[in-house]
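Every protein chain except one is present and positioned as in the full complex.
Moving on to chain A:
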């Protein structure tokens, strides 16, 4: 017979034992289910009988190999596979799969075993049966019973079975330390036993029987890991590394050139832009420097183009002034975020002009430039060709004749318009009639470069993120077309080609060369980075959001390949997906979301922003910024995990050892901790080498979690009061913790540089380079090292503060302002009516969403204002808003939400055309948001009177009032229950909030403790 299993699968042990007891010879084969060769295997382990039949159920195999041993045995067999095994898998799981509810369940299960074994020597009676083998083989791996108490009968049975010669033989072949329930995750394609729900036993609490998991994780540490951890934990005096003034690549060393996509100058960057490129690039660059690579991080603002020209017109400034103004804004935002560019430049420099013009000449002489004629409108008064948006005229479509049609579209009939077809066109700036002129434009011949590009992409794309590969492949699949690289503008780099003197380069031709020109501003020897000599390898990492991928993976490499002068081509395109704001989009115009300057205004430290953004980085899929998540991560991870560990370690050292780091005399406990830390350290290094910043944070936090667990189990504060021997132990523990704190400071540096610096100051230590080749923890603070003054690193973010920020950046502040400017609700109602008519007309005449979408947004804004105005009108008469008032508008809104929801459902059912129902969905979402806000207001209003009534003794509470509240509470609870049963969290969440508010109110009235568990947040010592 053959047993097919995956490495470490604990159920493989069961099959080995069953075969041994059934006296059959077996062969064990380890395989990997992800391998296409093994796609026919469903579940591991699988037993292949000599007749070729394959069985994957251990219980079925037991029943097949052994004669019928009675119903009791069969029940135990089923119990072991369907109850015990899933509970163990849940209990042993690590990371996000770990389930704290598993331990009580497991305790109840082993209690049942113990009770059974009190009555009979074996599970199914007086004799050993397959049931004993099955259960024993589940309890043996991962040391489940280690440290368990009050299970004498179970222990006795366990040792009796273990002593059997068959078991000993199997254990000799298959050592227990190689097995772990974690391996079940790879045992099938259904997530192991992760999805099997834990049965909530109605049995009374079985009490504390099994030890907590911490010790069982430690059991997975191998002797080799312990030896390696011990050997490397030595002190080497740090070498003084001379900081180079100018970083240049060197032959034979690792040279990392990092760029972040150039932000467009007249946009204020929002959090999505920041984590998408500049922050990611900075974290990676900081890591790269820590790892001792020659690292250069370059970025700057992209300043040329139509958008800047328009903005300059709008603000009545010159383009240069606009760029100067916004460049400062960008620069200050990035500086506040602690982005450590080696050089932050701009594209409007002489270097840029020189490099782009030279590049163009090279491309041209290589024969990759073609000239084509394009018809365009020329305004003779302004002396320039007019971009589509700069022309207006009469709509050429029959039957429309709208006089103010734009050059790309008619607002009335919604049809697309060709600017050259407009009847009586006029220049939007000076109102004179432009003339039609055919103008020659230059195109880059991408099809000619395509074969070489494909060849390069095949080799290079291994280091790219998945989305970058997909986007590039999609472009290549469609086939490349020539792209126009010139524009009839003034604000740009002049084209150095006869006949084209009045034209400039299109931004996407010139912007990527900004990386090169900014490097040139940084050092005269920029060519060492961009055209390295033979023998010097430069790895180029480019960080960007996914919309920039084609320009970095197709257009620019094509240009560089055409030039063919050995330019550094991108080896790692690190493209992120998009970051949403609380499940919506960032929108500057509607004031939704947090923009670079807002982050500063919140008063939350830049490092916390950096940490949160990196841990919410949209790697692989879109992610959302959420205020609650920000607070939760700050409070639970930074404050309670990392900050707590570091602070405890240093304060102990200061108070009990006079700020002198004691000697570490490592026993097995310390080596196990070091081995676990080394595992995470390796994970950290591996993640950051691939710029997987999110995973890096996970590993970093796991280290301090291990540290906290170690301190909690060792309890140095108890040992300090004990004998001399115990005091020495305490010294070792504190010495080790201080060292791990120092390691954490090093690992934290790329993510939170100023916090790391503070921590280094508290440790009185310097940064040590990371060894990426050999990621093992070393002794960083030798015995006798004197530390500085410890202080807490992080502060708690209170929920009330977060709620404040949430409403502030939720898009309501602008509407609030405009409410005041609007004189009355009547006016607003009229405006809404008019706008609605306009939208209806537009929608009937066209399907083009871009046409009517802006109008719809206007309508929505107006409606929102109206709603607000009505609300303030209702609230105004009563000097203090009574809770019932809030409730009233809440009810109205609820009705509106319901009606709108119905409408959307109907629309979605009747048509698949998204453009039809999308606006209605938007309306629905807006309504829901309003409802939420209203409910919060109601809640706040409800809390205020409750607080005042709570002040006098509870006896004075009006009995009638209490009764009414209780009734209301019961009703709301019922509502929540029914809503929850239906599912959708966005629907019932607000209702739950109301319920909690009611509960609080009631609590305040009756003097009973409030619901909501505010008391849990206490910091533990």
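Going forward, a contact is a pair of C-beta atoms (placed from the backbone, for glycine too) under 8 Å apart; a residue touches a chain by one contact, two chains touch by 3 or more; residues count from 1.
Definition applied: contacts and distances are computed from a predicted model.
One chain of this complex is left out of the view, and of "Beta-adaptin-like protein C", "Ribosomal protein L20", "Ubiquinone biosynthesis protein COQ4 homolog, mitochondrial" or "Eukaryotic translation elongation factor 1 epsilon-1", the protein name its UniProt record gives is "Eukaryotic translation elongation factor 1 epsilon-1". Between the chain not shown and the residues A:127, A:199 or A:437, the one that touches is A:199. Which of A:4, A:79 or A:233 touches the hidden chain is settled by the complete complex: it is A:79.
Residue in contact with the omitted chain (choice from A:1, A:26 or A:43): A:43.
Residue in contact with the omitted chain (choice from A:191, A:566 or A:722): A:191. Residue positions on chain A in contact with the hidden chain: 42-43, 49, 51, 53, 55-57, 59-61, 63-64, 71, 74-75, 78-79, 81-83, 86, 108, 112, 188-191, 193, 195-197, 199-203, 910-913, 916, in rising order.
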